[in-house]
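A single protein chain has been removed from this complex, and every other one stays in its place.
Order of writing sets the labels: A, B and C. Residues in every chain begin at 1.
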Amino acid sequence: MSPDPALVMRNLSVEYDGRAALRSVDLTVSQGEVLALLGPSGAGKSTALHVVAGFHAPATGEIYINGELVASPSYLEVPNRRDVAVVFQNYALWPHMSALDTVAYPVRRRGLSRSSAQAEAMEILDRLNIAHLAHRRPSELSGGEQQRVGLARALARRASLYLFDEPTAHLDSHLRVVFLEEMVSRLRASGAAALYSTHDAEEALGLADRVALLHDGRVVQVGTPQQVYDEPADAWVARLTGPASVISSPAGPGHVLVRPDWAYLGGPLEGRLLKVWFRGPHSDHLVESRFGTLLLREPGPPAHRAGQRVSWGLRRSWPVGGGEDQAETEDQISSSFAGPE
Amino acid sequence: MSPDPALVMRNLSVEYDGRAALRSVDLTVSQGEVLALLGPSGAGKSTALHVVAGFHAPATGEIYINGELVASPSYLEVPNRRDVAVVFQNYALWPHMSALDTVAYPVRRRGLSRSSAQAEAMEILDRLNIAHLAHRRPSELSGGEQQRVGLARALARRASLYLFDEPTAHLDSHLRVVFLEEMVSRLRASGAAALYSTHDAEEALGLADRVALLHDGRVVQVGTPQQVYDEPADAWVARLTGPASVISSPAGPGHVLVRPDWAYLGGPLEGRLLKVWFRGPHSDHLVESRFGTLLLREPGPPAHRAGQRVSWGLRRSWPVGGGEDQAETEDQISSSFAGPE
Amino acid sequence: GDGGQSEGAASDTITVYTCVSDETIQPIISDFRDKNPGTEVDLFRAPTGELNARVAADKRSGGLRADVIWACDPLTMQAYVDQGLVGGWVPDDASGIPADYRTDDYVGAHILYMVAVSHDGSKAPKSWDDLTDPGEKVAVPDPSFAASALGALGYFADSPDYGVQFYDELKHNGAVQVSSPDDVTVGVAQGVYDAGITIATSAYKAQQDGSPVQVAWPEPGAIAIYGPVALVKNSADEKAAKNFVGYVVSKEGQTTVAESGAYPTMEGIDGPTVPEGAPVVLPDWKSIGQQKDRLLSEYQSIFGG
Partner (left out) sequence: MRRAPSTVVVQRGVFTIVISLVVVLVAFPIARLAQTVWAETDGDLSWILGSAGLVTAVRNTLLLAAVVTVVAVPSGALLALALRRADVPGRGFFRVAVLLPILVPDFVLAYSWTQAYGPAGFTDSMTGLGWDGVRGPVGVAVVVAVNAVPLAYLVTAVGLASRAEPDLERAARVSGAGAWTALRTVTVPLLRPALAAAGVLVFVLTLGTFAIPQVMGAPAGFTTVTTRIYANLSLGGDSASFVEAVTLALLLVVLAGSVVVPADALLGPRLRVRRQAVAEGSVTASAGRAPGRWIAAGLGCYLLATVGLPLLALVAAAVTRAVGLPPAPSNWTTDNFREVMTARTFEALTRSLWLAVTAASLLTLLGACVAVLERRRSGRPLSSMVTLTLVLPGSTLAVALLISYGRWLANTLAIILLAYLAKLWAFAHRPVSGALDRLPPDEVQAARASGASALTAVRTVALRPLLPALMAAWFICFLTALHEVTMSSLLYGPGSETLAVVVLNSQELGGIGPTAALSVLLTLLLAVPAALFWVLLRVVRVPETDPSPEVVPHVA
């Protein structure tokens, strides 16, 4: 395997007729690494994947795959000459091909015979539990089934760099896991790397070796899941990587960031319950106190009702730049946890 | 408002050239209620929505909207005569229309003038944070942005029954909440009802008044979120509605179902940690014991490492039909929580 | 015919079907109008093929919608007669027209002469069989396409010292068939062919326009194909129609024909060029009519691809 990183984006910018969608992005994906691109809708995730795949030309910067220059403003290698496999956010399945032919397609391109290509394709379809749909066309498949065909096609490509664009958006938790395992095992086996775009913090944290946070075309933080979760660069990152409240620090001046699980009920501090949500394995409590409003998570069903006075405490907290506007944050919090009781 | 339920499906079956996709489904959505259709990929969620919207004819059974018969094997009311709004799983946006025109479309159909229609459309786009994209066509929008346009179009329809097909699949947590709030407030205001298809248990539990579990075209359980989570009809429902382990009951014969939060570390029972996952607000522990393997959730980052001996206990458990195959279940569990550490 | 009324035309309006070119028919009509004020003439002019189709269709949908037909060859006209569509009357003063050019049913109103046209530089044929001289690239019009060409075929086939083998020899010397006499003229003018059989009018027109061609009236003679005019049976406007036919074959009519650049049938009217003492021969239309299919198939066995 080449010693060079699997993917290097250097000072990469992409524009759509004048509007910048990526702004001088610098990212490196080492061999065998899974890098999650975590960002809200419109952040530029798909754009990043597409420019790496070779669908767009960069406005500035270069892209290297396995140390080889594949794109610069003056030079563009065509997609099929880049050793990448792509899962499209909208599947991009071929209406005239059955699931089997679709997945066999990249295998055929690798030069295998029709029959062996179909055998290999069948295997992959089977792993994603859609072998029984092998002979249906996209129009006869459900959304999630289509997405799985798209996934299977990418896996069949056997590339050294996989580009996944929200590949599990339409999969239920079980299938999601099945796919992730399949994906990981393949990566491990082939030592391939992956750039994985998602808007789901939990998925990114649980899956990736490193997470890159994309905000409006810019990379605002790169780090291990633990890092970006426990030590977010700012309140924006904090909220994107999971539930978080910003309150004025009980122990001195400035503001601190508090994850729901960093706080607990029955501590030294005073407060009042504003809202309680049952969330299955745990419940969330919105607690009002003189330090601000914060969200607090306890395992199991709710023990108190909204309106009750409660005592609470902090296991830990993380200082954030004072730039945060308290009020705005509160809305954010309450909103980001509203929903009918 | 009419006293009849917003939607009644009676003994409803749908077939795609011979293959059944819905099998004699009986469901009722009362006025103002949000009913979540929770099911794995391919369960028949979209089919159910489409047949209610009037895109397919039922093979058997009837559909009543606000007490009015709209579909039976012998009669089919056209979609525009049904008081429904639809969000398509694949958006189904019109390639030649700007976001603004798209959202103004249903308003225009309500007979409003072009200008006032556009004003109303603009308002909705603004609430979903895409006002600045009003003049772009679908091909110039990101996936999530397209989905939001699709949502806006449905909200602009002002129907008495909304059909949402995995409407938040491409939205980040923040947008998801914004949309849900918008949706709920509109439902509350207009007293409209919603049939909400999703594969995300947490979303279903947090959002819906009642949850219907769809398995291979059949409804296997209907109940409040609390009911389906705490008292699942069977192990399949249990796993679909959230993490769950099935172990042989420590207190006597038979098998019991255990949610991760029903178990805690430091209890009377013996075990060994097989795996630990950091999941942000909490961590999951896979514990091996003589009763079987179970998943256990503790708030905060992991306190132990895999391989360590631990003691554990159960806060509560739920008996399930012995029909469960233990071994199969274990794989299921471990798999459904695997993922690279 | 009754079509005349079904069109709701005024009762003193007559309809003329013809294949004669506009240059000829228009002056005739206007001149006739001047001489018969109050009689309107509607014209349907089309190449023989379309004309036949129109007549056939009329016949099968309520009868001919014409009062007078002016065809371009006797064969076609005879066929109409045989179907009882036209004829049964000719003007009394038709005697001005040579007997060769009339029957009891129709009278020749103009003549097409099939002559030889040759490119400047290549020698003009003295007699028809000069065309079979080796080295001459000759173009002949397709007799299954143009009745005039069929007339020529008919003549040669009948004449003892030619016969169908004349075409055989032509073919052997690399003669080429083109679709219409006009194409012959064009082809020769361009030098694609050295010489060819075509219609005098077309050849002379090219020559006058300045095309590099010469016209010859070979021995035993230019083949004369006359265009007969006839009265449609039970014409709605017998009187006006008869007037028209009468006029066309009258001295004035024939003069107008001549002035328009076509060859009149009436003798003693100075029309377009006919070289001094140029010989003229006549095909036997009766026999041509009878053995048309045999002629054509024999011809096609020679020129057919």
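We adopt the following convention: a residue touches a chain if its C-beta (ideal position, glycine included) is under 8 Å from a C-beta of that chain, and two chains touch if they have at least 3 such contacts.
Quantities reported herein were computed from a predicted structural model and do not represent experimental measurements.
Listed by label, the shown chains that the missing chain touches in the whole complex are A, B, C. When the omitted chain is restored, the residue from C:147, C:170 or C:262 that touches it is C:147. Per the touch definition above, the residue from C:82, C:104, C:161 or C:252 contacting the chain not shown is C:82. The chain that is not drawn here is touched, among residues A:61, A:138, A:167 or A:299, by A:138. Counting the whole complex, the residues of chain A in touch with the unshown chain are 15-17, 50, 53-57, 73-80, 82, 84-86, 88-96, 105-106, 109-110, 137-139, 146, 153, 157.
Although one chain is not shown, part of chain C still touches it, namely residues 3, 6-7, 21-23, 42-50, 52-58, 60-62, 65, 71, 75-80, 82-83, 119, 142, 144-147, 150, 176-180, 182-183, 185-186, 188-192, 206, 209-213, 292, 296-297, 300, 303-305.
Within the entire complex, the positions of chain B that touch the omitted partner chain are 50, 53-55, 57, 74-81, 84-86, 88, 90-96, 105-106, 109-110, 137-141, 143, 146, 153, 157.
The definition used in the following text is that only the chains that are shown with their structure count from here on.
Chain A and chain B have centres, each the mean of its CA atoms, that are 20 Å apart.
Of all residues in chain C, none touches 2 or more other chains. Counting partners per residue, chain A has no residue that reaches two or more other chains.
Within the complex formed with chain B, the residues of chain A that make contact are 16, 34, 39-42, 45-47, 89-90, 140, 142-145, 147-148, 165-166, 169-175, 177-178, 180-181, 184, 199-202, 205-207, 209, 225-226, 229-230, 239-243, 259-262, 264, 277-282, 297-301, 315, 332, 335-340.
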